[in-house]
Structures are given as C-alpha cells and as structure tokens.
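Just one protein chain is left out here, and the rest sit where they should.
And now, subunit A:
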Amino acid sequence: MYKKIYKGEFRCPRWMSSDLKRFLTRLLDTNPKTRITIDDIMQDPWLTKGGLQHVRAFPRDHEEEDISSSPMELEPPSDTTPALNAFDLISFSSGLDLSGLFDDSYNPVEDGELFISADSPEKIMRKIQDFANKEEMRLVRKKKEWGWGMELQAGGKGNLVMGIQLNRLTDELVVTEVRRRGGDSASYDDLWNSKLRPQLLLIDNDSAASA
C-alpha cells in the first residue's frame, strides 16, 4: 500500500460524487508544488456546495457552551424536549450495542451506566456541577434537540471525557446516562464509581426519605 501512497494511486468507491473525487485528487497530489493549499481547500466546490461559507476546524453538529466558569444556569429541559420512552431505555442495553465486535478496547458494560431517579433534573445537575468543580473538570454543555447532555472533560487525567445525558422519562422520573467518551477505563472507573456515582445515588436516597 505504501507504494500506492507514494505514487498517488488510489481508487474511489462508487458512491463518491465526482466533486468529491476531484477534491481528493487535489489533496492527494504527490507533487507538493501543485498540491491544493489550505486557502484553495476552503474554496473547493465540494466543501462550499450548499452554501457552506466557513469550514471550522472541528465542526460540531450542535452548539457547545463552556459554562464551567460562569454560574450554573439551571434551565430545565424545555417543554418541547421529548421525554424518553420504554424503547429508549431498551436501546441502552449493552446486548444491543454491537460496536464491541469491532473495537477491542470498548467495553459497554464497564464504560456506560444508566440510572433512573425520581429527582428533579436541577438537583442532579447541581450535584454534577459540584463534582466537576471538586475534581477540576471542565463542564461543557451541549444543547441537543432531545434531552439535556453534557460532557465533563478532565484534561489532566489522561484526557478523560465523561458524557452525561439527562432525559425525562415520566412526570416523576428522570433517567441519567453516563458514558466514558474518552480516556482510559481505569481513571474513568475511579472517577465514576468511587466519586460521582455515590453522589448521584445519594440524591435518590434523600428524595426517597423526604417523599
């Protein structure tokens, strides 16, 4: 394959459009003098088709908000946010997650957890914020169409990223999904099992006691 890379020999799959094929040919030009430049990349028809004015280096499909430094704005999920249903719960099952077939390092059982509580999302968010501050993690909140998701990022601890998703399940219940999205299992395990999880479960007991 290295010979082909060196000579710039490649074939494109049939589903690629001709614009894309042309773009790839310009990118993979073996002659650095004639190869496409960054400015040209921004102007390329395949990228700019459909009115894309500006290509961001790390495109996100939704807006991100870094709120770790500002005071917590605890907006509850808007009324238009659809609640989860039984099938959402079912789809969380690791038995239905086939990515483990391909990725040896991914272990759905260890890396993700779901729990249901009769707590308000505000309470849960507050606990998460406290935890994030204590562990010096950056809380990045993503506004998605469904649910209320965020990520905790710990740059220091081997780039650990913990994805947290809150969703309403019924009028009383909220389901929280916590998943390892980056970093190694061991540090995730330490943070989640020994530190955050007990805190979140604690809310459950508190509300049950006061109910």
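Keep this in mind: contacts are C-beta pairs under 8 Å (C-beta built on N, C-alpha and C of every residue); 3 or more make two chains touch, one makes a residue touch a chain; residues count from 1.
The rule is short, and it goes like this: contacts and distances are computed from a predicted model.
Visitor: Look at the options "GATA amidotransferase", "Calcineurin B-like protein", "DNA repair protein RAD51 homolog 3" or "Aspartate aminotransferase" and return the one that UniProt uses as the protein name of the missing chain.
Guide: Going by its UniProt entry, the chain not pictured is "Calcineurin B-like protein".
Visitor: Sort through A:Ser17, A:Thr48, A:Ser91 or A:Asn133 and give me the one touching the missing partner chain.
Guide: Here the residue in touch with the unshown chain is A:Ser91.
Visitor: Where does subunit A touch the missing chain, residue by residue?
Guide: 1, 10-13, 15, 24, 82-83, 85-103, 107-109, 113-116, 118, 146, 169-173
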